[in-house]
Structures are given as structure tokens and as C-alpha cells.
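Pasting a structure here, questions to come.
The complex is shown incomplete by one protein chain, all other protein chains being positioned as in the whole.
Let's look at chain A:
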């Protein structure tokens, strides 16, 4: 009869959810060696936990020298973007069971930025590009005594790009950025887009001029790496194309 019966194996695994996972982590410590090496850690972990939990387990129980950034641990602060199994993701939003735990899980620092130690990179070039696009509201005239009102449609225009958490997953997945790091990068363009298409902002033209740079939007090759990498699901490549279109249509 087709009566569903829990077989023994399933019962056993229900008793102990833990599996053994190999975490293959790219270690770099400039005080010990100038070369980066892969180091394997075998840990017991519930596959429903996240890569960040695995890193915590290693740091707290196995090797305290493992260095990585994390702050809120819930996908909001954008501190723990790293290259997991060759793709840029947030360690705190990636479940172990989703990335094939039968094989070693490779974790390394995001590419294109200087590695300081283990998984920590120098974010300064990234934030320099961010500051260059003036990511703040610019207006003329008198300050209103109340909120600057905006219609729902006007708000909707740039809604997608307000979601950016500046984790650098997009910029460090961009092959153009990998070359010389001079390209503004998707994140800076997304944050410029957020103000260029804001009806309350009055420096759109200035920002467009900044992105008309030789390392600006025109270096985008629409490889869509940024859209694939974005942990917030922002349509990054689309935003870049909208800036390009604005550059052309607002002038001619």
C-alpha cells in the first residue's frame, strides 16, 4: 500500500541535521607571507545555516586569525560581500544547502580591490568613485519648512536604485573594473542614477557630466555581471543604460 512511511535514513538525518562541509578559504596575511594560499576547514554545520555562520564557526572554534568583515549579518549593511564558489554574494544571505555542500565551498575576497588580510579588501577606491558622483540631494532656493513632497510616480522612477547597500558585489564582479580600477563601477553609477532621476534633485546635469568621463558609463560593456551579482536584485545594467540614454537624449 502507498502509505507514506518515514524510512530510517530520513529519521536519522532528522535527528541530526548536521553535515560535514569543507570550507576552502583564500587566506592572505601580509605579516606572514606575501602569497595567498587556499586553506581547507572541515566543519559540522546545519545545511540550512549560512556561509557567514560557517565562517563564524571557523573563527570562533577553529582558527581565530580568520579575518572577514560583517556587521549586521542580515543582508542590510553590505559588509560581507565575498566571492563564494566563484560568484559575488553576501555571506549572510547565502545558505549552505544552496551552493552544493558536497563539494568544497570556496570563499575568497572580492576581486579588483587590494586584499588587506584574508577576506578584507581596501574599499577606498570603491568609495572614492561613490563620492565622485555626489551621492546627496542638491537643490537651489529656499529650504522648505516641511518635507519635499514628491508624487508616487516620481518616486517610482528611481525606486530600484534606492535599494543599494554599497556592498561592492557589483563593482568587484565587473571585468572592466578588474583591469585598472579606474572605471567608476556599477555601484557609483547606480547611486548617481538614484539622484539623476529624482524629481527633487537639481544637479542631475552635473552628475551626468561627471559620468560622461572617459572612465564613466561609456566603459560599460553590458556583460550583466553586476545584475547577476547584486544581492538586492537591483537591475544594475538597466540603470547604467538609462544613464547613457539620459546623456544622449538630454543633450540633443
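Observations
One rule holds for everything that comes next: contacts are C-beta pairs under 8 Å (C-beta built on N, C-alpha and C of every residue); 3 or more make two chains touch, one makes a residue touch a chain; residues count from 1.
The rule is short, and it goes like this: contacts and distances are computed from a predicted model.
From the set "NADH-quinone oxidoreductase subunit C", "Molecular chaperone HscC", "Amino acid/amide ABC transporter ATP-binding protein 1, HAAT family" or "Succinate dehydrogenase hydrophobic membrane anchor subunit", the protein name that UniProt assigns to the chain left out of the figure is "Succinate dehydrogenase hydrophobic membrane anchor subunit". Checked against the full complex, the candidates A:74, A:103, A:148 or A:163 give a single residue touching the omitted chain, namely A:103.
Only one of A:48, A:74 or A:221 touches the chain withheld from this view, namely A:221.
Within the complete assembly, residues 22, 24, 34-38, 102-104, 106, 114, 122, 124-125, 128-129, 132, 175-176, 179-182, 209-210, 212-216, 218-219, 221, 244, 247-248 of chain A touch the chain that is not shown.
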